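Here the complex is missing a single protein chain, while all its other protein chains stay put.
Chain IDs A and B follow the sequence of writing; residue 1 opens each chain.
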Amino acid sequence: MAERSTDESDLRREDRIEIANEFSIVHVSKVHTPNGERLEIFSPRRNRLIRLDPLELESIACHDDESFLGSEIVAGLDRETEQRRDER
Amino acid sequence: MSTETETATRTEEARIPSGSPEYWRCVDFLLDEAAALDGNRFEDWLGMLHPEIDYRAPIRVTRERAAGPGFSSEGYHFLENRDSLQTRVDRLATDFAWAEDPPSRTRRFLTNFRVCSVEETDDLRVRSNMLLYRERLDETRQQLLVGKREDDLRELDGALRLVRRLVLLDHSILMTPNLGIFL
Partner (left out) sequence: MYKTEPEVVRFLNEFDGALERGTIPMRAFNDAELHELELDRIFTRAWVFLGHESEIPARGDYVQRRIGRDPFVLVRSEDGEIRALFDSCRHRGAMVCRAERGNAALFRCPYHGWTYMNTGALAGAPLLKDAYGSELDKSKMGLYAAPHLESLHGFIFASLDADAPSLDEYLGDMKWHLDMIWGQCELGWEVIGEPQRTVLAANWKAPADNFSGDDYHTVYLHRSTTETGIMENPEGDSDLWDGYHVQLGNGHHFIRNMIPPDVPGPRFLGYPEEVQKLFSPSMLGEEQYEGLKQTVGLVGSVFPNFGFLSFPFKHDRSADFVATMSVRVFEPRAAGEMVAWTWTLCPKGVSEEFRRESYRTTMGTFSAAGTFEQDDSDPWMSITRAAGATYARKVGMQLDYRMGMNGTASSRRVDDYPGPGVAYYSVLEEGGQRGFHRRWLQFMRSDDYPPRMTPEEQNAGAGVAGRNGDG
């Protein structure tokens, strides 16, 4: 499962790279857990983080649905705004 | 996109204190150079250039913050050497350089001087802000060229000469109809 914990113990992080355009910016790094490795993606704007394992990354790479990203964006926007509303 | 960034200093540079004799020597040189250009004394100006001068002003486009200031790595308004600058001056001296006859009235304002020495050379690097006001004929349209200069000065025969000029303009679309003047 994709890990969302920000528990930093036992994690070794390689130098991060930034991927940005005029619409967003993310920090990406490879992280080493005691027994394996993950790709960590962090959104500084939304203060959210995800750590994806190789199989998850493989399925993203192999996804051939053009609207994959589009539908994720919609779902992500809706989740975020619902969460904010719930928090109030 | 370009690596020309708005750094205060780069790792190979050491800051020279403002107000020191070296600082003033550099500033005086640039002020004299500006006076020569504003006075249309182009032969004098050419005499202040090093034979190996690299003179450039990259084209700029608006980029998002993360992508940097947006200077092109290959596109230039000016990409000149001593010969091409000499040719430009020669052209102005003919009777047919209409763009600059009658000549523009210009006034160069230089401020924000920061002087550094450059590692492994004896060159002095000066960063300054430039505001170039220009008026032509009876036009009241404002023509400004604003930007930052990065100039390298090198001694030749006992005097400082300009060996490198990089002009980083604040414009993505130039508001002057031509660049018949030197930055």
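To be clear about the criterion, a residue touches a chain if its C-beta (ideal position, glycine included) is under 8 Å from a C-beta of that chain, and two chains touch if they have at least 3 such contacts.
Everything numeric in this text was worked out from a predicted model, so none of it was measured.
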Of B:78, B:113 or B:133, the residue that touches the missing chain is B:78
Note that chain A touches the absent chain at residues 21-24, 66-67, 69-71, 73-74, 77-78, 80-81
Had the left-out chain been drawn, it would touch chain B at residues 59-64, 67, 70, 72-81, 83-84, 86-88, 90-91, 94-100, 139, 141, 172-180
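Just so we're on the same page, only the chains that are shown with their structure count from here on.
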Chain centres from averaged Cα atoms put chain A and chain B apart, in whole Å, by 45
In their shared complex, chain A is touched by residues of chain B numbered 63-64, 66-67
Per the touch rule, the chain A residues reaching chain B in their complex are 18, 20-22, 25
